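The complex is shown incomplete by one protein chain, all other protein chains being positioned as in the whole.
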Amino acid sequence: MHDIYNFVVGPLAWFGWGVFILGAIYKLVYAYNKFITKDATSAHYMSWKFGLRSIGAWLIPFFTTGWKNNPLVTAVTFVFHICLILVPIFLSAHAILWQQFFGIEFFWTLPDNVADIMTLLVIAACVFFAVRRLAYPRVKFITEAKDWWVLLLVVSPFITGYLAYHQIFNYQFMIVLHVITGLAWLALIPFSRLSHMLFALFTRAYIGSEFGGVRKVKDW
Amino acid sequence: MQDRSNWDWDPGKRVVLDTAKCSEGVQWMEELHVSPDGETAAAICCTDEAEFGICVNGDFGEDRYEKAICPTFTPEGKYVALVSQDMEWYVSVDRELWPEGYGFLWNIMVNGGGVAVAVQQDMQYGMCVNGETWENLYDNANNFTFGPDGKSVAAAVQVEPMGQAEIFKFQSGIFSVAVNGEPWKEQFVNVYTPVFSDDCASVACQVRRSLYDYTIAVDGKVWNKNYNCVWEPVFKPGTKDVFAPVRIAGKWGMAANGELQWENKWTQLWQPQFSKDGKNLWAIGATGFGKFTVVKNNAPWSVTFPVVTDLVLSHDGEKAAAIAKKSGDKYTLVVNGSAWAGDYDMIFPPVFSPDGTKVGCVAEKNGKYNILVNGKPCGESFDRAFTPAFSPDSAKVLVKGVSGTEYSRSVLDATGF
Partner (left out) sequence: MKESKFDRKIDDIGLKEGIAKLTPEKIQQTFQKFMDSEAGAKLRVYHETCVRCGMCSEACHFFVSHDGDPSYSPVGKVTQTMNVLINKKGRVDAEFVYKCAQIAYTECNLCRRCMHYCPLGIDTGYIMSMVRRFCHLLGVTPQYIQDTAHSHSATFNQMWVKDDEWPDALLWQEEEARDEFPNLRIPLDVVGADIMYSVIGPEPKFRTQLIYQAAAILHEAGVNWTMPSLPGWDNSDMAMYTGDFEMMGRLKRAHFECAQNLKVKKVVMGECGHAFRSVYDMGNRWCGWDNYPVEVVHSIEFFAYLLRTGMIKMKTKFPGPVTIHDPCNIIRGRGLMDELRFVAHEIAEEVIEMTPNREYNYCCCAGGGVINCGPPFKNVRVKGNKAKAIQLRGVKEKGVSTVISPCHNCHGGLEDIIHGYELGMDLKFLGDIIYEHMEKTKAVE
């Protein structure tokens, strides 16, 4: 079991990170090239001012029309994304790995009990999203298999991490599963619905530029 | 170009017409038009309720019409307008009417000493050239053109009837080209911008063969390639070779007789124009989105602008000038790749001196019109000004303008520019 652990946090982790980074670069470069060649008549209008204005507006909870009209989704979405980003980076156990593999020293990590609650919040949010997909006709209608996979992909490292931390079931097994699901999550970012992590800022900035610069109205 | 040597080139200013002296009893007078030599100023006047006359140098003549529209001067100085009498429309040339009346007339064209006009008679459409009407008229006609011989005309014509919203009938191709009234046997979905060769023996035009396939047809024969889009073709002078901008994979190139001559690298490419000797092919093009310029033999000028229009060539076809619009709605003239200093609210089409050393145009700023020669104001400011003309020796420039109610022509020295 220990060998497997060493394998997953060693070579497999490098592989996972490699796929993520190279995949992300590939996706972004590919999209950029397509954008400036095939969508040249759109790319021309990209504007820092209006792009950042749009991103800023949508980073404020309950500020935009979309957020205002869906308060519950908004609340869950913000909590979910904040926890989803902070926990994997600032978890004290992960800080050791950052140090060990990348030589990055953190001055601060999440207190374990806070991280624990945040993990549960992520899981709860995923349950909320799942229920929404099942019960809400407007979401059910547009849900594809992909959407379920991605939900599973996102929640798995959190469930396994939680179980491992609390030593429920077999710790060794759980921790290996946690690393594998976590790496899968990372590696699939460029190749799944999760790619909105890469593109959201750009799609937002683009439409903000069109609305601000050309159409002279708010895009929120 | 017509002979200018017999124009009055004596230096000095002469008031040709003071409209204050002739507008008595006139309800209103339309904008003055002036002849190329500046000797004649004419306008359409409303002389009484629903009664119109044509005023030439202050003389109203005898004839009155129910309506008179679209006045213009030919290069030879004939004054042409469309007038209506007893619900019929006539062509008036120097206030003489062509014999035949029509349901409607429009689109006066002048070329090679002739006059042509589009006609509608009993809801049938065609053309009348120098007083002769086509024998065949059609359900519809447009995209009229007039050849350099002053006799040949062509137009896009609808050769089959079509009912309301018959989309598949339309797509089967019901348009053709009528040359001097006779239609080609080939039919197309659309036909645009027919153009004559210099000997007027051939006609080329843009055709749309299906909703998606555009190409060029010459005397009814289509090129062997279709394109995503094409623009107006031109004949190479002295030959039957036809050149036209074509769009391939979203970019524009120049094709000749169906073979690509200029690689399709242009964001836009239109208004191709040959020098008279056929050596240089010019066009307006864009090197990138929002970057327009002038292109000579596939090489762009180094400066680009948001908008470029009115490409005019020097007589030898080696130089060119074009109007450029900069950001902030300001205009300038670009000559041989460099823009004139100074911004204007409007620039009017330029002319070259015969020796090609000078370019003149009308420019407007804050409502005042000036003649510019090589970028510098020449003579006084006017309330309105007309395209200047250079003398055959290029040493003098004829300036025509209106100040207040006075229309004057002035011959000025053009050597200092």
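Letters are used for the chains, namely A and B, taken in the order the chains are written, and counting of residues starts over at 1 for each.
The rule is short, and it goes like this: a residue touches a chain if its C-beta (ideal position, glycine included) is under 8 Å from a C-beta of that chain, and two chains touch if they have at least 3 such contacts.
Please read all numbers here as calculations on a predicted model, not as lab measurements.
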Completion exercise
Result, missing-chain neighbours among shown chains, is A, B
Completion exercise
From A:9, A:52, A:73 or A:124, the answer for touching the chain not displayed is A:73
Exercise for the section: Can you work out which residue in B:3, B:31 or B:62 touches the chain that's missing from view? Expected result: B:31
Fill in the blank from the handout: Across the whole complex, the chain not displayed is touched by chain B residues 27-28, 30-31, 46, 49-50, 67, 69-70, 103-107, 118, 120, 125, 140-142, 158, 164-168, 170-171, 175, 189-190, 192, 208, 211-212, 214, 228-229, 247, 249-250, 267-268, 270, 286, 289-290, 292, 306-307, 309-310, 325, 329, 345-346, 348, 364, 384
Fill in the blank from the handout: Contacts from chain A to the absent chain lie at residues 31-35, 37-39, 41-42, 44-45, 54, 58, 64-67, 69-70, 73, 77, 136-144, 147, 193, 195-196, 199-200, 202-208, 210-211, 214-220
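What we mean here is this: only the chains that are shown with their structure count from here on.
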Practice task
With chain centres taken as the means of their Cα atoms, state the distance from chain A to chain B in Å.
Solution key: 61
Exercise for the section: Spell out the residues on chain B that touch chain A in their complex, using ranges where they run on. Expected result: 250, 267, 288-290
Problem - Residues of chain A touching chain B in the complex - result: 38, 40-41, 44
